[in-house]
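Presenting chain A:
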Amino acid sequence: MAELTMSFASERELVHTAMRHLPLRQWLRVPKEAYLFQKTEVQGLFGIPDLVAAFAAPSERETGPIRSIAFEMKLSNWRRGLMQAFRYRSFASTVFLVIDDAGSRSAVANSDRFKRANIGLVGLNADGSFHVYVWPEHEDPYSPELQSTLNELVRTQSPTDFD
Partner candidate 1 sequence: MAGPHDKILQDYQNVELLKEGGQKAAYLATDPTHGRVVVKIGRYPSASSLERIRREVDVLRDIVSPYYPKNIDFRVEPPDLFVVVEEFVESRPLSDCVEDFEEAKTALALLKEIITGLTVLWDKRIVHRDIKPENVLILPDTSPKIIDLGIARLLDEESLTKTINARGPCTPAYASPAQLKNRKAQIDQRTDQFSLGILLVQLLLRGAHPFDPNVVRSGDSIVANILAGHWCRAELQKKAVPICIQELAAKLLGAEPFRRFRNAEAILTAIAACEAEVQ
Partner candidate 2 sequence: MKFEIYHQLGFRHQWNLQSLSDDATGDGIIIGAKSLEREKVEALPANLRGAALFDPQFFLPGVAKGQLETYNFFPQVAANDGFKSSDYADESAEISATACVQFQINSGFRYVVIPTRYMAGMPSNFIETQEELFVGPFLDAIAPQQNSPPALLQLVVTENMLKDDEYTADLLNWITGRQGIAGVYLIFESSGTSKQVKDADLLYRVLKFTAAVRENEMVVVLGYLNTESVVLTLGDPSIVTMGIYENTRSFRIRTFEDTHTEQRGPSPRLYCSQLLQWVDRNYHGALQRRLQGQNVFDQNRYQALMFQPTFKWHFTKPELYKHHFLELSCQLRTLSNVEGQARFIMARGMINAAVERFRSIEQVGIVLDQDNDGSPLASWLTAINEFAQDQGWQS
C-alpha cells in the first residue's frame, strides 16, 4: 500500500490553518464588523475542543441565544475525533471534525456515521483549501448547563487571538 503524504506535520499546524482559512464568520452569519469570539483549547466544558467560535448579536449578548461552532481537529484518527466531537454537541449548536484531507478517505467512506451523529466533516489542506464532506444541521445543544457555561464564557471573555 502506498504511503500517504500528509499535508500537516502536527495538529497544531492543522489548527493554525483552520483558524486562518475556514470561513467562520460566514458559517456563523456574523456581520462584517461584528465581534467574533474565538478560543482554542477551551477548558471547563465537556472534553477540550480545539477551537470554539461563537457569536451573539449585541442586543442578545446578555440573554439571547449564542450561535456556536466547536471544532475537533485530527490529523487522521477520525474515529477518536468523532467521539470527541460528539461531546461538544452538549454545548455547541454546530460541531465539525476537521481532518487532514490527505488522509480523509476512510472518514469520508463512513460519512453516514457523521450524518447520524450530526457532526460535520471537513478535509483541510495545508494551502488552506478545504472540502466539506458532511454538513451538520443546527441543533440545540444537549446540555442546558454546559450551554450556559459556554454562553457565560463568550459574554465575559475577550477573544483570544491564536498565537
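Assume a contact is a pair of C-beta atoms (placed from the backbone, for glycine too) under 8 Å apart; a residue touches a chain by one contact, two chains touch by 3 or more; residues count from 1.
The candidates came about this way: all candidates are chains of the complex that A comes from, given by their letters.
Here the structure is a predicted model, which is why all the values come from computation and not from measurement.
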Among 1 or 2, touch partner of chain A in the complex: 2
For the chain A and candidate 2 complex, residues of the former touching the latter: 46, 82-87, 89-90, 113, 115-119, 141-146
